[in-house]
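Removed from the display is one protein chain of the complex; every other protein chain stays in position.
Let's look at chain A:
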Amino acid sequence: MSVTISFNNVIKKYNDKPVISGLSLDIKKGEFFTLLGPSGCGKTTLLRMVAGFNSIEGGEITFDDKVMNRITPQHRNIGMVFQNYAIFPNLSVKNNVAFGLKNRKIPKDEIERRVDHILDVVQISQFKNSMPENLSGGQQQRIALARAIVMEPNVLLMDEPLSNLDAKLRVDMREAIKLIQHEVGITTVYVTHDQEEAMAVSDRIAVMNSGVIQQVGTPREIYQRPANIFVSNFIGRTNIVERSLKKVDNRQVLIMDENYQIDLDDITQYAEEIIKVSIRPEEFTISDTSEGMAGVIQHNVFLGINVHYTVQLSNGENVEVTEESTLGEPLEPGTEVKLLVNKEKINLFHYESEKNILEGDSYAK
């Protein structure tokens, strides 16, 4: 039985110092929702407020319109998965998973049935009677997940559940988590600082910084149309350059350098001003014609699929450029090149507010 979660103007203070001041957000029923941000941005604090481990100093958090502020964690019907797994080391795998069910005074045979079922779902049935200390990190995290969802909670909360696992296992486990979440359909709030992991598992993501939500959107939205410079920098890699918008013969153009200008047909309201332009490395192409921004290759790094170049522009700025690798040696440092920009993909930000000028998929046709 999953629920919607609403945050209405929620405030969190530590020792009278506000860390979250007035945050509002709605999480849909059955949604896989991720709070993403750098460490210290308040994402874990927010998650622990949903769980009831942190107090709420103002506003309210509701599950399906029921205010949760004063309800203890024991009575919120949540399932929580912790960064360090928090497996009870003194109980066997089976008893870890059955711990919450036993507390609810559910008949023995039903507990047995539900535990067996959930161990099947997370694929650790063969360790049913083992003690946790003999299991690997990935297996322990599966126990933690099973222990949380066997309770059929209204909300599943996960606090950086994969950050203690090694890289390969992390990828395997995030697939497993996403699959299991879809299977059981519980509203899930997931906290991570790893943007790739967030993109891989989430239906929607809220990017947070300094206790404030910067943007809420699907993984594609936040990558392709970041709401502001922070999001654009935090999600993936990007180059931020300052350039002028000009009106030339009733056309809106972006002056990249004296020889390279881009027509921006869709923008009308911004006449002439300096803006910040975010161009991801893959949004550049190294031109084989004479058109483009002039630059000189500084370094190259061969990474298999791609080659990364650092290119110095004629005004002295360095930008990162990614090209699909080709047979033969990459371009040597010192080579003069021309760079073209994929104008549909780049993002333009207001100079002062650093907010995105473009709206939605204005170029996607």
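In this section, a residue touches a chain if its C-beta (ideal position, glycine included) is under 8 Å from a C-beta of that chain, and two chains touch if they have at least 3 such contacts; residues count from 1.
In the analysis below, contacts and distances are computed from a predicted model.
Engineer: For the chain not present in this complex, what protein name does its UniProt entry give, out of "Glycosyl transferase family 2", "Iron ABC transporter permease", "Signal transduction histidine kinase" or "Pimeloyl-ACP methyl ester carboxylesterase"?
Structural biologist: "Iron ABC transporter permease"
Engineer: May I ask which residue of A:79, A:217, A:295 or A:330 touches the chain that does not appear here?
Structural biologist: Of the candidates A:79, A:217, A:295 or A:330, A:79 is in touch with the missing chain.
Engineer: Touching the left-out chain: which of A:27, A:93 or A:148?
Structural biologist: With A:27, A:93 or A:148 as choices, the missing chain is touched by A:148.
Engineer: Out of A:103, A:123, A:218 or A:315, which is the one that touches the chain we can't see?
Structural biologist: Per the contact definition at the top, the residue touching the missing chain is A:103.
Engineer: Touching the absent chain: which residues on chain A qualify?
Structural biologist: Answer for chain A: residues 14-15, 51-55, 70-80, 82-84, 86-90, 99-100, 103-104, 144, 147-148, 151, 157 touch the chain left out.
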